[in-house]
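With one protein chain withheld, the remaining protein chains of the complex are depicted in position.
Entry: chain A
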């Protein structure tokens, strides 16, 4: 413990560069390659890593949540079509089918994404309602946040119920 300040004063005198180095290999390196090689004078700085703010992380988390809840893993593995199709028996025309019928654990890509969007919309609505109540903002901003929040939650809930009723006809009966 006592020898450390001494080495510090030694190395501080000989080291015009950054901090003192306790590295044992550094003196060897100074002799061997850098005895005859001269490193150029660069003005590089190591990028300082700062932690992102919580709300940035929250935004990323929301994006990931959207992808997971839309069933992206199901899409990648099972590879369903983007949207299904059936052939009308009478006319022979091909009609699109948005919701995969018959199974609870099956989906087309577009139906997954739209349902995921509805869930995220509902969550964002609750967040907006909280922002409307809890901030020292202008009154008009608070009112608009509140209306947007309430509208989002209502729309998201109604649409999700509609989707699940289309998908599972026997729902709540």
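The definition used in the following text is that a residue touches a chain if its C-beta (ideal position, glycine included) is under 8 Å from a C-beta of that chain, and two chains touch if they have at least 3 such contacts; residues count from 1.
Following the convention adopted for this analysis, contacts and distances are computed from a predicted model.
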Missing subunit (named according to UniProt) among the choices "SEC24 homolog C, COPII coat complex component", "Mitotic spindle assembly checkpoint protein MAD2A", "dolichyl-diphosphooligosaccharide--protein glycotransferase" or "DNA excision repair protein ERCC-8": "dolichyl-diphosphooligosaccharide--protein glycotransferase"
Contacting the left-out chain in the complete assembly, out of A:29, A:94 or A:133: A:133
Residues of chain A (touch criterion as defined above) contacting the omitted chain: 1, 4-5, 8, 19-23, 51, 54-55, 57-58, 61-62, 64-65, 68-74, 76-78, 104-107, 111-112, 115-116, 119-120, 122-127, 129-130, 133-136, 139, 146, 150, 153, 156-157, 160, 163-164, 167-168, 170-172
